[in-house]
Every structure is written in structure tokens, then in C-alpha cells.
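Every protein chain except one is present and positioned as in the full complex.
Which chain is which? They are A and B, in the order written, and residues in each are numbered from 1.
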Amino acid sequence: MNAYLFILTGLRKLNTGLIRIGHSIAWICVALMVASILLQVVFRYVFNNALPWPEEAARALMIWMMALVAAGAYRQGSFVAIEMLHDFIPRAAARLLRLFLHVCALVVLYYLFTLGLEYFQRGFRTRAASFDLPRAWIYLAMPVCFGTMLLVNIEMLMKDVGLLLFKGFASRLPEGEDSHPTPVVSE
Amino acid sequence: MLILFLPLFLILLLIGLPVFFATLLAPGAMLVWEGMDRDLPLLFRNIYNGIDSFPLMAIPFFMLAGELMNQGGITLRLVHFSQSFIGHVRGGLAHVNIMSSMLFAGLSGSAVADTSAIGSMLIPAMEKNGYKRKFAAAITAASSVIGPIIPPSGIMIIYAYTMEISVAALFAAGLVPGVLMGGALMAVTAIMAKKYDFPVASEKHTWRQRAGSTRKAILPLLTPVIILGGILGGIFTPTEASAVAVGYALVLSVWVMRTVKVSELPAIFTRSAKASAVVLLLVGSAITFKTVVSLSHAAESLAFWVLSISEVPYILLFMINIMLFIIGMFLDAGPAIIILGPILAPIFIELGVDPVHFAMIMSVNLTVGLATPPMGLVLFVASSVSGERVESIAKAILPFLAVEIAVIFLITFVPEVSLTVPKWLGLVK
Partner (left out) sequence: ADYNLRAVANSNENDEDYDGLVVFKDFVESRSNGRIAVDLYIGTQLCANGTECLQALEDGSVDIYISTSGGAANMYPYVQVLDLPYVLRDDRVAETVFQGDFTREMRDAILEDSDERVRLMTIGNTGGWRNFANTEKTIQEPDDMEGMKIRTIVADLPQELVKAMGASPTPIPWPELFTSFQTGVVEGSKNGITDVMGMKFPEAGLKHMTLDGHAYMAALWYMNNEVFMDMPEDLRRVVVDGFDALQQATFASPKRKSIQAYQDFAEAGGELYVPTLEEKEQFREAAAPVYTWFQENIEDGEKWYNLLASEAEEAEEAIEAQYEQDLM
């Protein structure tokens, strides 16, 4: 159990670090997004001259913004689910169900991650329409997004497995940042 | 049978898989099962492609604008403004809650933002004033669905995006239904206030006091004027308007009212980025889901089935409303619109229902779904803001839901409710 806990703790720290880095870049993406669209409006009215690049640049920034915070949102439990069933079934069954659901997510994320890498590599053949950049650098956001989510998923999965395998695992688990799920989905 | 991905999707959803994963796993698994592996990349592509969109960018922007306004203590000014006008009537704070929601709706495109902003302020105040906490939470949740009906609206941006119609037309169409929804909630509150002898909130304010609270609220209240005036007056596109709203909110909260420090901005930006990321990924996965709906010809089968029941638009609309309401109990409005819109809208447009009218029927219905158990996002947020259990809020909200259903049917059967404003502005023919 000690070795297992060691790996899990390491993974936790890694994820926390990655999420922190992601957050500290994401807000800059947001700021640049706002700035470029405002610039577009200003140029059209003040200089009567539409810039060709702000729209596409803002789209690329939006995708990177999303990619950089997705893992954090996932860890917080912001991806909403119907959790009624968990309250109706025995605790052991609920644990198994949780494990199964995390495996489902793992399959999806793994697939999205590998395909994302492939598209990144192929992206060097296409260029952005309004500025000189291979689209690969925009596509890279997707494997980053799903890769970091995958790491968070493995962390949660390991926690589930640990709870099933080891007695007293819960008490030895270090306080995580995922302990208070908060829905932040806004519509 | 590729079409089996639909029941599989429902099962995955009901056993608790997050919507994002269920919308990808169910079609993906069925494609593999059917040996259609070559279509798997299409699933991935469409997540990316679904998100890489200029119209959609208005969602993160309106979210950020709402977040800035809320941080900026602007909600407080809206509440004081409402209170100075209607705080003195019986059930004063309940009315204030609804009115503030309507005002906040003009700044924000989101029901969840509305619930947390108004709820965190008014639920404790209402409790202190003598209301039951579950009632305060329920009325907050019920009135916050006005958020995405009165423009700006994230849900309508999503609808316009998937169905390729004008955001401006939808925004214009939402004005009257939104105000109507607020009015109906106030009416039922007035009845309840008399029956249960609700408390008044304060003395009647003098016109001088009202002028004071108006002066404090006037700058934030100008936001919807700038957004809507800008879009409908042809100064900018909806996405540009959303960026302008962010700019205005920044100037207001950081420099004019000085309610937000520059050092707080990164945290605010990050928070709104997170909330947007979840929505964007949901939109992407729903676009993917829609692709498989096409591949499986589910739309055609469903259209055939629907039209075999009846070809009278009003009978079908009645049924669709019930169906949407049930779906709204389990699925968030955004994904529901992307998945069902392309299936349902063409049927009704073919039958002569105006596309903008149908958009309103669908959006308002699914928006109300945000406040229905068991999967009502707004209920969850109201619960976490108030500390009251979701179940007891769900019970207390029933009378309000009944009124909202009545408004849904009014919107359904009287197209003029939605279409008068956009027609008058020439956005709908």
C-alpha cells in the first residue's frame, strides 16, 4: 500500500502542478481574446479598416484557454452527471460503479488524447487562414486538454482502486483538491 | 443497429457518467460494434470543430462580463435598486428577488450565475426577514431561469450556432417571454404573499431615495442597452458585443466603481475560463453526437414517427413541449438543444412554424428544465448557496414551476409573444 500511495501522491502533485501552470496561462489567453476582438471593433470604426486576423486569433486563444483549464474543472467535479443512482445502491456497489464510470471516461480520454496527437502531427500541413502559423500549434491544444484530463482521470481511478483494495486507505489519503465537487457549469 | 447508441447513451447517463463522456462513449462504442471504425475520427474532429467557432465565443465573454459585474458588487446595487421600488409591498423581498433576477438577466447569459449572484445575497436576507429558507432558495432558482431568456443568453447563442439562424433575432425574441416569465412569477408571489402573509421588507422609499438607488445602479443597467443597442443598431455582431460587454464591465468595476482590484482579475478570468471550458467541451461533444444522429438516420426515423402521430402543428407542439420538459429534467439545455434541435426544428419549420418561434419554444422549455429535479443545475447551485437540501428546494419550487409551464404554453400557442419584437425590428419576416 505504501508504494501505491507513493505513486498516487506523486501523480497528485504532478496534476496540481500542471493545473496551476494551466491556470496561470489561461487567464492571459482570455485577456488576449478580449483585447483582439475589441481591437477588431476599434479598427473597423476608428480607422475604417478591418483587420483580418483578430477573429481567427481569438478562436485559437479560446481553444487554448479551454485546454488549459479543462483538467482543473474536471478535478473539481464540474463535469455534471446524474448521481441519483449512487444514493440508492449499497456502498460497495456504489464504489464499483464509480470505478466503472472512471474506466469509461478513461477509454474516451485515452482515445481522444492519442487521436489529438496524430492530428497535431498532421497539422503542420495546414496553415491558419489569416496569419502565418501552422495549424498544428492550434491543434496541439486538444492533446494537451485531453492528456491533462487523462492524468486527472488516472488519479481518480487510482483512488477508487485503492479504496477497494486496501483497508484504511481513505484515512491515509492526503487531503486532495477534489474533495469538494462544485458545479461551475453555467447556462 | 447504430441507432442503439441512443438507448446506450441514456443508460450511461442514468448510471452517472458525466454528459460529456456519455455523448462520446455511446456513439463511439456503437460505431466500433458496427465495424464502422473509419467514422471514429469524425467524433474527435467534431469536438474540435464544434468549439472552433466565432459565434460561440460570445459564451465565454458573456460569462466573464457577468462574473466581473457580480464581483464588482454590482448585484448589490441592482438589489437595492429593486428594493427601493418594490421592497415595501407584501412579500417585498420575494418580489425583489424576481426583479433583480430580471435585471441581472440583462447583464448575464447564464441562469447559474444568476442563482449564485442573487442567491448568495438574497437568500440570507430573506431568511432574516422571516421567509423559510427553502422558499427563498426556490424562488431564487425559479426566477434565475429568466437569465438565459432575457438577452444576452448562452443558450440562444448555442441554438443560433447549431441551427444557423441569427443570434440577434433570438435575442430580440427573448425580451417579451423573459419579462412575461418574471411578471408571472411576481403574480404568483403576490397571491402567495396574501395567503401566507409574507413580510414586507422595508418602509416605502421616497422618490428621492429611489433616485439615489437608481443613480447607483444606472451604469450597470446600461449594459443591456449597450449590448442590445449595439447588436440591433448594427454597431457590432453578437460576439463583438459580448467582448464590448467585457470591456464595459472591466472599466466599470475596476476604474469607475472601483469594486474590483486589478490584482483580482487573473482569478476572475480563470474562473470564467473554467466555466466556459466545461460548456465548450459539452458543445463540442454534442456536435459530435449530432454527427452520429445523422449517420444513423435517427432524425429521419424520428421525423417520420412524429408526423405519423399528427400533422397538426399545435397538437405536435403540445406533445413536443411535454417531451422537452421531460428531457430537460435529465439533460442540460445546451446539449439538449444541439442534439435535438436539428432533429425537431426542421419538422416544425416544414409545418409552417417560424424558425425563431420554434427556437423560443425549445430554449425556454429547456431553460426551465434547469430548475427541475433531478438534474437541475440551478437547483444544485441554489442548494449549495443556501445550504438547503436539493429535495426540499425541489418541493418548494413546484408552484413556480407550474406558472412557468403555463408561460411555456403561452409562448408556444401565441407566436406573437416571441415574434412581435424581432418583427418590429425587421429581424424576422
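The rule is short, and it goes like this: a contact is a pair of C-beta atoms (placed from the backbone, for glycine too) under 8 Å apart; a residue touches a chain by one contact, two chains touch by 3 or more.
Computed from a predicted structure; not experimentally measured.
The residue from B:T23, B:N46, B:T75 or B:T115 that touches the chain not shown here is B:N46. Considering the full assembly, B:K290 is the residue among B:R77, B:H95, B:K290 or B:K423 that touches the omitted chain. Residues of subunit B that touch the chain left out of the display are 38-39, 41-42, 45-46, 49, 54-55, 160, 164-169, 231-238, 290-291, 294-295, 342, 426-427, 429. One chain is missing from the display, and on subunit A it is touched by residues 44, 48-50, 52, 55-56, 119, 122, 125-130, 135.
Keep this in mind: only the chains that are shown with their structure count from here on.
Partner subunit B is touched in their complex by these residues of subunit A: 23-24, 26-27, 29-31, 33-34, 37-38, 40-41, 45, 55, 58-59, 62-63, 65-70, 72-73, 76, 78-86, 97, 101, 104-105, 107-108, 111-112, 115-116, 119, 138-139, 142, 182-187. Remark: subunit B residues 12-21, 24-25, 28, 40-41, 44-45, 47-48, 51-54, 56-57, 60-61, 63-64, 110-113, 148, 154-155, 235-236, 239-240, 243-244, 246-247, 265-267, 269-282, 330, 332-334, 367, 370, 374-375, 377, 380-381, 384 touch subunit A in the complex.
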